[in-house]
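Down below is the structure, laid out as structure tokens.
A single protein chain has been omitted from the complex, and every remaining protein chain is retained in its original position.
Presenting chain A:
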């Protein structure tokens, strides 16, 4: 929130007289301007000796405020944005790509739920390797359970690049692995810190270069951050969950990132596992997937619970090799 003092350098009409006029009424920043009663301010200004200048200054501030909200978009703009920016990122897993018609879509938040040891972390590591290698994009991996394994990423990269089981060139491997960043967070507030920091850095990148390098954010797993705060008396836990998701969706849309979050399952009716985090969570992600593993094997089954443009209920199988 810019203070009026700082706006003075850009708009000299907001001179110190106007600033002290506002300060007397408790208005120091643009935010205060929005909160206070504008009509009474205008009425006060008209009674001042330099009323015309004050009116001009008020109009100037209102003009600045108008320029700050998100622009109105129509359908054609959205279509252009979707075609130009919101491409699909392959996950490296044929069955999953087939189910999702290409893979994870940039600009959308995908949830992967599954019981313990059903392959969620393996899938996240595989997707991270694929996006870093095939799409030459940066990956931000937020890890809550110390399960990020760089060795596994190196093995996946070797599989993807040289199917004839040769070793990848160390220089190429280093370059690809340098684009995967891993950060460990252990509570939801640290996650907010990381996301805010990421947002400001992305804004800076777009300002300087017009495009950002990052393509994918993975949070493994978001449910272990939300479960300790959800459900106690008071709705603060749910509020934090919703605001975390809205921040992720904003990052996804504005900077054309795909977001993948993992969730665990709890027992539902009849012993069938259902995704955790409750009813209010169900509406938050764009795409929801349920994963399971055949006992002791490398074959995984995934079914689609929710998708904006594909009918739910479809299922697929895939194998992740060692």
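Keep in mind that, in the parts below, contacts are C-beta pairs under 8 Å (C-beta built on N, C-alpha and C of every residue); 3 or more make two chains touch, one makes a residue touch a chain; residues count from 1.
Convention: contacts and distances are computed from a predicted model.
Undergrad: Which of "Integrator complex subunit 4", "DNA repair protein RAD51 homolog 3", "DOG1 domain-containing protein" or "Protein transport protein SEC23" is the UniProt protein name of the chain not shown?
TA: Matching "Integrator complex subunit 4", "DNA repair protein RAD51 homolog 3", "DOG1 domain-containing protein" or "Protein transport protein SEC23" to the record, the invisible chain is "DNA repair protein RAD51 homolog 3".
Undergrad: Just one of A:80, A:167, A:187 or A:294 touches the chain that is missing; which is it?
TA: A:187
Undergrad: Out of A:91, A:110, A:127 or A:144, which is the one that touches the chain we can't see?
TA: Touches the omitted chain: A:144.
Undergrad: Which listed residue, A:174, A:243, A:280 or A:312, touches the chain dropped from view?
TA: Of these options, the touching residue for the absent chain is A:174.
Undergrad: What chain A residues would touch the chain not displayed?
TA: 1-3, 5, 23, 28-29, 31, 115-117, 121-122, 125, 138, 140-141, 144-154, 173-174, 177-184, 186-187, 194, 196-198, 200-204, 207, 214, 221, 223-225, 227-232, 264-267, 271, 273, 276, 296, 322
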